[in-house]
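To keep things clear, I will list the structure first and then write my remarks on it.
Excluded from the complex is one protein chain; the other protein chains are retained at their positions.
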Amino acid sequence: MSKDAFAVSVRLPVLWGDMDALGHVNNVCYLRWFEQARIAYFERIGLVSEGPSAIGPILATTTCDFLAPVTYPAEVVVGTSVERTGRTSFVMRYGVVLATAPDILVAKGSAVVVTVDYASGGKVPLTEALRAAIDALEGR
Amino acid sequence: MSKDAFAVSVRLPVLWGDMDALGHVNNVCYLRWFEQARIAYFERIGLVSEGPSAIGPILATTTCDFLAPVTYPAEVVVGTSVERTGRTSFVMRYGVVLATAPDILVAKGSAVVVTVDYASGGKVPLTEALRAAIDALEGR
Amino acid sequence: MSKDAFAVSVRLPVLWGDMDALGHVNNVCYLRWFEQARIAYFERIGLVSEGPSAIGPILATTTCDFLAPVTYPAEVVVGTSVERTGRTSFVMRYGVVLATAPDILVAKGSAVVVTVDYASGGKVPLTEALRAAIDALEGR
Partner (left out) sequence: MSKDAFAVSVRLPVLWGDMDALGHVNNVCYLRWFEQARIAYFERIGLVSEGPSAIGPILATTTCDFLAPVTYPAEVVVGTSVERTGRTSFVMRYGVVLATAPDILVAKGSAVVVTVDYASGGKVPLTEALRAAIDALEGR
């Protein structure tokens, strides 16, 4: 994962307890890593859920490709970028590498995030401020 | 989800602790539900990992579409079927409904499962016995 | 665990993913089980947290004794009772058995639960209604 591949990244320790009975990190942990990278991205663009009455992001779709097993002990770096924006949603992609091998993806994935009114559950358009923040962060 | 839509299903309680700070079941829990349905399917076709030296399944790809939020208290029914088989892999699809509303999908997803030699990590072809067990379970 | 040992019990499936790299259910899962039994108890006595502004329970202390390993597949029954009440708190105890061996505890534990004003964080006395509900449920 080149330093420029993702606009935002988080560095996370693998915990011993992340491993399952097969002796490597369980698949659901990757989704937790993705979530944390996504939240870090949201913080950078000011898209933070402020209680049940706010407008904010919901996860509509997620995918993950598991490319190589990960075992404790390790640290992972999880990168994420917004690949494209729609009217009421945007597409993120993720990449995960070991901190000790930053050029080899151990997993990659994607997400569709929709902006909704938490009270009604209805989709709301991305604001201009949000689009501008994404473009600035992505250097577009 | 019609009773015939999936070859195998598991019924699982939603736990209070499955909810996150937004007050509904966190996205990673759905992947845990998918995993449990997948394992139940594997048990039905005799594809059970027997320690680190065995031949067994690994998860190569997973996807999830979140269609409606789930909140505690609830019970979910998670169905799964093998949609098609390849030489060294097969594709599963999943559907999740509330036990109280069995016709309304709250999530759906898919997985690509590869059969590997756990010791070497290399892909191995699906055995004829495994193909036959899948076909029998799917009624094909 | 005799049928009369605990006022409230919940029956929960062990998931394959609850196991850790040692091949048995990881210790933190027991605390999740305790939590679910505790929540079920709270529901029975009307002690349900209704958002961040309510008065409700917080967990002050928890203990767990691991008496025998649990492995997937299994179902556990988690019982809980309020052992005694104080001015602003009460003590719960827990017992966990396999559904197939209801007389053999695989774990036991305890909790101290304090009732607080969620907004201020300050302790508040147990109401008379709450004491009465506990006594009724415990048959005291």
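As written, the chain order gives the labels A, B and C, with residue 1 at the start of each chain.
Keep in mind that, in the parts below, a residue touches a chain if its C-beta (ideal position, glycine included) is under 8 Å from a C-beta of that chain, and two chains touch if they have at least 3 such contacts.
Not measured: the values here are computed from a predicted model.
Trainee: Which residue from C:Ala5, C:Ala40 or C:Leu59 sits in contact with the chain not drawn here?
Mentor: Considering the complete complex, C:Leu59 is the one touching the chain left out.
Trainee: Touching the hidden chain in the full complex, which residues of chain B are there? Just list them.
Mentor: Touching the missing chain: residues 16-17, 19-21, 23, 26, 28, 72.
Trainee: By the contact definition given up top, give the residues of chain C that touch the hidden chain.
Mentor: Residues 22-23, 26-28, 31-32, 35, 49, 52, 58-66, 69, 118, 121 of chain C touch the chain absent from view.
Trainee: So which bits of chain A touch the chain we can't see?
Mentor: Touch set of chain A with respect to the missing chain: 10, 12-13, 15-17, 32, 35-36, 39.
Throughout what follows, only the chains that are shown with their structure count from here on.
Trainee: Once chain B is fitted to chain C on CA atoms, what angle does the rotation have, in steps of 5 degrees?
Mentor: An angle of 180 degrees brings one copy onto the other.
Trainee: Is the contact between copies chain A and chain B built from the same residues on both sides or from different ones, judged by whether over half of the numbers are shared?
Mentor: same
Trainee: Taking each chain's centre as the mean of its CA atoms, how far is chain A from chain C in angstrom?
Mentor: 34
Trainee: How many Å are there between the centre of chain A and the centre of chain B, using C-alpha atoms for each centre?
Mentor: Measuring from centre to centre gives 23 Å for this pair.
Trainee: Going by the contact rule already set, what residues in chain B reach two or more other chains?
Mentor: 32, 35
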